[in-house]
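With one protein chain held back, the other chains of the complex are shown just where they sit.
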Amino acid sequence: MKKVIEGSQAVSEAARLARVQVIAAYPITPQTHIVEALSGYCSNGTLDARFINVESEHSAMAAVIGAASGGARAFTASSSHGLAYMHELLHWASAARLPIVMAEVNRALGPGWNIWTDQTDSLAQRDTGWIQLYCEDGQEVLDTTLQAFRLAEELNLPVMVILDAFYLSHTFEPIDIPDQQLVDRFLPRLSPRIKMDTANPGALNQLVTPAAYMEMRYNTQLAMQSAQDCLEKIEKEFAAVFNRTHGPVEAIRCRDADIIMVTTGTVTGTCRQVLADLRSRGEKVGLFKLKLFRPFPSNLICRHLGAAKKIAVIDRNISFGAGGIFAQEIRAALCNLDRPPRIFSYVAGLGGRDITPNTLVEIYNETKTKPTPKQESVWIGLNQEIVGTWRN
Amino acid sequence: MNDSSINQIPLFIPHSSTSTMVNKTGSWRFFHPKFVEKTAPCSAACPLGQDIARIEMLTSWGLLKDAWQTILKENPFPAICGRVCFHPCENACNRADMDEPIAIHRLERFLGDTAVSDGSKADFNIKPAKGKKVAIAGAGPAGLAAAYFLTRLGYGCEVFEARSEPGGLLRWGIPAYRLPRDILDKEISRIKDLGVTIHCETPVTENLLEKIRSEYKALFVACGYERSITLKIQGGDLARDGLEFLRNPHPAENPSLGRTAAIVGGGNTAIDVARSLVRRGVSVLIVYRRRLEDMPAFEPEAAMAVKEGVKIMELVTPIRIQKNSSNRSSSLPDFRLTLQQMKVGKKKIAGRACVVPDGEKTETIDVQNIFVAIGAKAEPIWQSLNANEPNSLDLRHCRLIEQKIPVVLGGDLTTPDKSVTDAVASGKQAAMALDTYFEKGLDAVEKRLAACRVGAGPALSVDTYLDQDRKYRNAHIVGYDEIVSDYFQSAPRVIPADLNAHLSIRSFEEISATYASDAAKKEAARCFNCGICNACDFCRLYCPEMAVIVDKTKRRINMDYCKGCGVCATECPRNAMALEEEIK
Partner (left out) sequence: MAQLKYNDLMNPGHLGCPGCGATIAMKFALQALGEKTMVVIPACCWGVIAGPYPQSALKVPILHTAFATAGAAASGLRAALDMRGDTETTVLSWAGDGGTFDIGFQSLSGAVERNEDCIFVCYDNEAYMNTGVQRSSATPYGTRTTTTPAEKWKKTGKKNIVEALAAHRIPYAATASIGYPEDMLRKFGKARKLKGGSRFIHVLATCPTGWRIGSEMSVKIARLAVQTNAFPLYEVEDGINYALNFKGDRKVKEYLTLQGRFHHLTDPDIDQIQKMVDREWNLLLRKAGMQSL
């Protein structure tokens, strides 16, 4: 049934349809609508689940770890500082191989306090062993959240479904909310591989010496490496039921492109329009949407980007001293090709600054006119007046 | 709808599949604990070395017959000693440092009486017959005890008793209100049931002695002191022998003894005579040479006498007895007793004050009876045997003389303290000495007996001698500082109420009452059980390694896991454990 709902609502509808059993979350703008909706479902009986009003995000992740260890389908949501606060436990959840799903709303980290969209928060967690999926629009959010449970439970890896603050979380769109029956068909009840039971007592997550630790990590790596294929399989099944696919990546008119622009999240939506405009002007440009970030789909990167001359990567994030993170990873994926394309790295839209079609055109032009890229990322859209007050 | 064709990689996570039992943490140890039972001070103080801690433990558990059996290992007469013993055990009791000592004496009596009324039979392993006969002179406590222990060791015993019934001082000296005759008979019948023959009215004459020397393998002399010491003063022959009186203090005809009596002496006999006379309706005065505190009589007995109305005059000694000439037409005698007043002199002899006449001060009293109870000695036939012999061995309670046959002197003849319990101890010691003498010769006796000491001695354990469990008991005597008093709560000592003095003097019926079963168990439960394991299980409760294993009733340490922390041994409330260094 189609309803006009905001991105946050898409998350909570999906979690409801997925029949999550335990939710533990701490409110943080702009994730609050997610947890409020879920709290409402639990209170009015729409959803049969325990909602734990934890006192911090660190405890939220700890609680879902506890719940998942007890064999429950567990869910949480956070953003920015909340996600950062969970950091040690993100490592814990994946090393414990718990099928936790979390909605993560990309928001800037402070100081200064900034509630608007920025990808640094989720990307700073890229080493924690969570599957990361960056969503473009509300429908994708809902669909991906449902798929995330299947993915997590199949691989025993935690999954982060990521959406931009405000541009996605608080934007209303018409979204198809599927029938519970159909969802049940796609996503059956959890039969957990990890489930604490007094009938079969054992210790979970205890001390491991160098003798076995590395093998455990290798085991996780293998699971992570199979995630791409697993996602593909799940998307096929999803399509069979709901007639929609999103794909780990989307390559639009890349085959004959000289320059390919790489985007993630809501920027992709803007860029589709820009692509159409540029193409109509005869530019040989393509658009590559990166959705699956962890595991990093190197093969798809090579396949779709390898033949282009130049790649313009738009990063709404920064790793200080190294540049835009997506650019770094793409660079690394392509570097062993015989003739890798030139990677032009752009940092834009930090702290919620709008990335407009003009910004994207500027990036395209910059890429087209410069023969070689700078080693450092180029910051687009800086207010030179402000910069001028302290730089000179 | 899951497509199972995708290979699910098996999970490899930190999840346990075995227990920590694969770690034999016993290798960490520097010390290891052991269950080492030690000696309770009560059992070391008991002349018979009874395993009192264990007796009280069994009693508190309601295992009354087992407790009684434990007594019988070392003492054939619980119902007797439980009435007449002077209970040095209670003076040594560690519980006294917390509140009050355990009423061991009363509990022994309770157990003895219960067995008597239940008709309990003891389970003994009697050693196979050795084909040796032993003669015993005197069926008093020492002689009967010797017969008891010797029979258990496999000897055939015959007792020769001068009087008409066995018992010695038990029957012919201690009054019935202290030791009822039916109890006495039952206790003695136990000895007879073992197969001991008692020939009454058969005194050991020179002839019989000769016969014994040729037909028996050994002789135990427990004839006691039958010859009373008389008053060597003017008119001394007018006084009656106290011991003689006690042989039948309550004849059936009950002739009147008049109204007043004086007793010369300060020992147990004097007290017994006094209290018996009270029960015959006589008003009694004891005259004693030294101070009250010097009286050798058992203090509780003397106190009872005073309660019953006996008067005691101290620091006087008789110098003359005269018959009173008077106009009285009564047929009852009337005497005038002249007493010299004494005073404490400068010197002391063996802790007792030396007394000297206090100038010329005298006093006279008129009484209708005068009794003498100033001691006794052995009949002449026995006195010669006591002379120094080259091949003789002085043990604490008896003396072994190598003659044609080995002769052991015991009972009052040799014991340092003249008491029933010491007499029984001498019988036990004699039996062990003779058995060792026969098996290994004279030179082995002292060492063999020393190995059977309870604590540092002098009491000996037959159980140890017979290689039973008592031999494992460590001789260290547990002091109060070794008891973990935190595990015990103060509780009052409860003993049964005795008959009031004014009621008890109306007859020769027994004065002291015995416990009801529950009260006995409760009093026995106050016992710390010093040095022995009473299965309190605190060792097992605390052991962090679950290394205390209970095998039916025995406890042992699982050395695979014990880390030697020592908590068990430190917490054992009664010091029944020890920590030993690990030799790596």
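Odds and ends about this structure:
Order of writing sets the labels: A and B. Residues in every chain begin at 1.
Just so we're on the same page, contacts are C-beta pairs under 8 Å (C-beta built on N, C-alpha and C of every residue); 3 or more make two chains touch, one makes a residue touch a chain.
These numbers come from a predicted model, not from an experiment.
Residue-wise, the contact with the chain that is not shown comes from A:Thr198, picked out of A:Thr198, A:Thr372 or A:Thr389.
Residue A:Gly70 is the one among A:Gly40, A:Gly70, A:Gly247 or A:Gly351 that touches the chain not shown. Only one residue from A:Val54, A:Cys135 or A:Val347 touches the chain missing from this view: A:Val54. Those residues of subunit A that touch the chain absent from the view are 21-22, 24, 48-50, 52-56, 58-60, 62-72, 74, 88-89, 92, 196-198, 200-209, 212.
One chain is missing from the display, and on subunit B it is touched by residues 14-25, 28, 484, 486, 535-538, 540-542, 544-547, 558, 560-561, 563-567, 569-571, 579.
Convention: only the chains that are shown with their structure count from here on.
Centre-to-centre, using mean CA coordinates, subunit A is 92 Å away from subunit B. Every residue of subunit A that touches subunit B in the complex is listed here, in rising order: 95-97, 154, 156, 185-186, 188, 193-194, 202-208, 215-216, 219, 222-223, 226, 229-230, 233, 237.
Put simply, subunit B touches subunit A in their complex at residues 1-3, 6-9, 11-17.
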